[in-house]
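A single protein chain has been removed from this complex, and every other one stays in its place.
A and B label the chains in the order they appear, each numbered from 1.
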Amino acid sequence: MTPLRLTIAEMSNLLAAGEISSTELVKDCLSRISEKDDSLNSFITVLNESALIAAKSADKLRKLDKAGPLTGIPMAHKDIFCAKGTITSCASKMLANFESPYDATVVERLSNAGMISVGKTNMDEFAMGSSSETSFYGPVTNPWNKSLSPGGSSGGSAAAVAAGLVPMATGTDTGGSIRQPAALCGITGFKPSYGRISRYGIVAFASSLDQAGVLALSAEDVALVMQEIAGFDPRDSTSADKPVPNYRASLDQSVKGRRIGVPKEYFNEGLDSDYADVIRTSLDVFSQMGAEICEVSLPNLSFAVPTYYVVCPAEASSNLSRYDGVRFGYRAENPIDLEDLYKRTRSEGFGDEVKRRIMTGTYVLSAGYYDAYYLKAQKVRQLIAEDLRRCFEQVDVLIGPTTPTTAFAIGEKIDDPVKMYLNDIYTVSANLAGLPAISIPCGIVNGLPTGLHLIGPQFEEARVLNFAHCFQTETNWHKFLPGSERN
Amino acid sequence: MALSKKDIDYIAHLARLDISSDEAPLYTEKLTRILEFIDELGKVDTNDLLPMAQSLDISQRLRADEANVSEDRDLYQKNADVISQGLYLVPRVIE
Partner (left out) sequence: MAWETVIGLEIHAQLSTRSKIFSGAETAYGAEPNTQACLVTLGYPGVLPVLNREAVVMAVRFGLAVGASVAKRSVFARKNYFYPDLPKGYQISQFELPIVKGGQITLQSESGQEKNIRMTRAHLEEDAGKSLHEDFEGMTGVDLNRAGTPLLEIVSEPDLSSAKEAVAYMRTVHQLVRYLDICDGNMQEGSFRCDANISVRPIGQKELGTRTELKNLNSFRFVEKAINFEVDRQIDLLESGEKIMQETRLYDSDADETRPMRSKEEANDYRYFPDPDLLPLLLDKEFIDSVRSQMPELPNQKLDRFAIEYQLTREEIEVLTATKDTADFFESVAKITKDYKLTSNWIIGDLSAALNRDNLDIRDTRVTADSLAGLLKRIVDQTISGKIAKDVFQTMWDSGDEADIIIESKGLKQITDSNELETLVDNIIADNPDQVEEFLAGKEKLLGYFVGQIMQASQGKANPAQVNKLLRNKLKS
């Protein structure tokens, strides 16, 4: 067995040096999944056969000296990414039998880079949730404590990486769905700017907010994967036609003399006080590296979550109208007429949270309520984006906590949607404004990991990764993982 | 604002969802709670603000007019439950 939790960078070196084969790496991943995933439930589909075939080809390529830095390294995709010939369920009964006839751009690019998908990870149904409890396939558990939620919606990806089942998994982040589970599982989770990674082939949740990203063990690993998946895609109208910088090359730049903004509103009564202490300690780490810490203000922070919970369900209600039982997906049996086909298909195929969001979204767009809710929220969205723009005139990055608390118990918040929604308080603004943001492990409170949240200006992914990497060269929190602390 | 049963029925119909009378009270309660939460937005002065639908400040890109996708009806229809003669079937529609 290879050591648990090798990083991608480490695997890449071992493979290049011929000290390990891709087949060994993939076999180890698969056996760890079969051993540990019964209790984690982080995978919906495991691709034993195709992963091993791909590993053999990768080993052949290496012998022919045709391997790239990521060739032969195992990984997993969140089950929201369409991958040709596999079930792409989005953790919903609606798509439980849906076999994608095509690859998402992210899937295609990672496959072209030689990475090997060992499976599709569990998540909240249609990515609607912050706890990975709304999955049709049952809740994912947190590898730090199986009674806790790993967060969500990319909870399966976060749990699988934290537990050492794969060194990296893809995720999507609409309001915090990569960063929050990364924080609650003690790993690194990165959401780039809206438009940086193609959305083509990602089952849409809220199109103006959805963005793909990476969950991994370090900012360095994120940079390596970002290099492959970032960049223009003509199949996505919202993909930005901007050059992709070399992310790895800028990781080591000094943060000395650079300015870090800390929004004062972050430290209000909602934030756990021990968590707040950990964040302050983390800011000291940056001070010691020579960065300047400045207080800034996001006066409309408290409106970010309500704004999000208007925009997001509105878009979702429309995006999910295509699930009607006609061309793909679940179809109710023996419908008596068209309306019965639609209503029963959708009521039987969608879970409660999805239905609730469709209902909310339908309501805020409906005649008489559009202006008061949807249009209003779009204006507040502008205000929130402007607040952030103003901050970045003064500072290089914003830093704060990723979540108000460490991991919560499965079942604890599921009955109170608003309580659940408030988990996104620190993360949603980056989605509303389309900014790059990362969560990195920064400490332990009561035996559970905490996340440090860094936001950068639009398309400054390299800067965010640079700051995160510097923190990870000064601290070891990212190596502190359940089961095998790598201190 | 509180939602009535009539509101719930209307929204559910627009969204083509069946909300049974057993489920209705729970939906009403949770949706009302969510609406109270988003009603907070009413407190914000948004008079001088333009609505923001997208975070990207660029124009819609234009594609050359080329018929360039490969079609594979049989593959695509593998995901459909009820087809006949290449058509997707639905219960009889009367216009």
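Rule of thumb we're sticking to: contacts are C-beta pairs under 8 Å (C-beta built on N, C-alpha and C of every residue); 3 or more make two chains touch, one makes a residue touch a chain.
This is a predicted model, so every value here is computed, not measured.
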item	value
Listed residues A:7, A:142 or A:208, member touching the removed chain	A:208
Option touching the unshown chain, where A:57, A:321 or A:473 are the choices	A:321
Full-complex contact with the absent chain, from A:365, A:384, A:452 or A:481	A:365
Positions on chain A contacted by the hidden chain, ascending	82, 88, 90, 95, 98, 100-102, 104, 199-204, 206-208, 234-238, 314-315, 317-318, 320-322, 324, 326-328, 338, 342, 362, 365-367, 370, 374
Absent chain, residues of chain B that touch it	13-14, 16, 53-54, 56, 58-69, 71, 73, 76-77, 82, 84-95
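Definition applied: only the chains that are shown with their structure count from here on.
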item	value
Separation of mean Cα positions, chain B and chain A [Å, integer]	23
In the complex, chain B residues that touch chain A	7-8, 10-12, 14-19, 27, 30-31, 33-35, 37-44, 46, 49-56, 58, 60-61, 63, 72, 75-76, 78-82, 88, 90-93
Touch list for chain A against partner chain B, complex	97-99, 101, 193-195, 208, 234, 237-238, 240-241, 300, 302-303, 305-307, 309-310, 317, 321, 324-329, 331, 335-344, 346-347, 350, 355-356, 358-360, 362-364, 366, 372-373, 375-383, 385, 416-418, 421, 432-435, 458
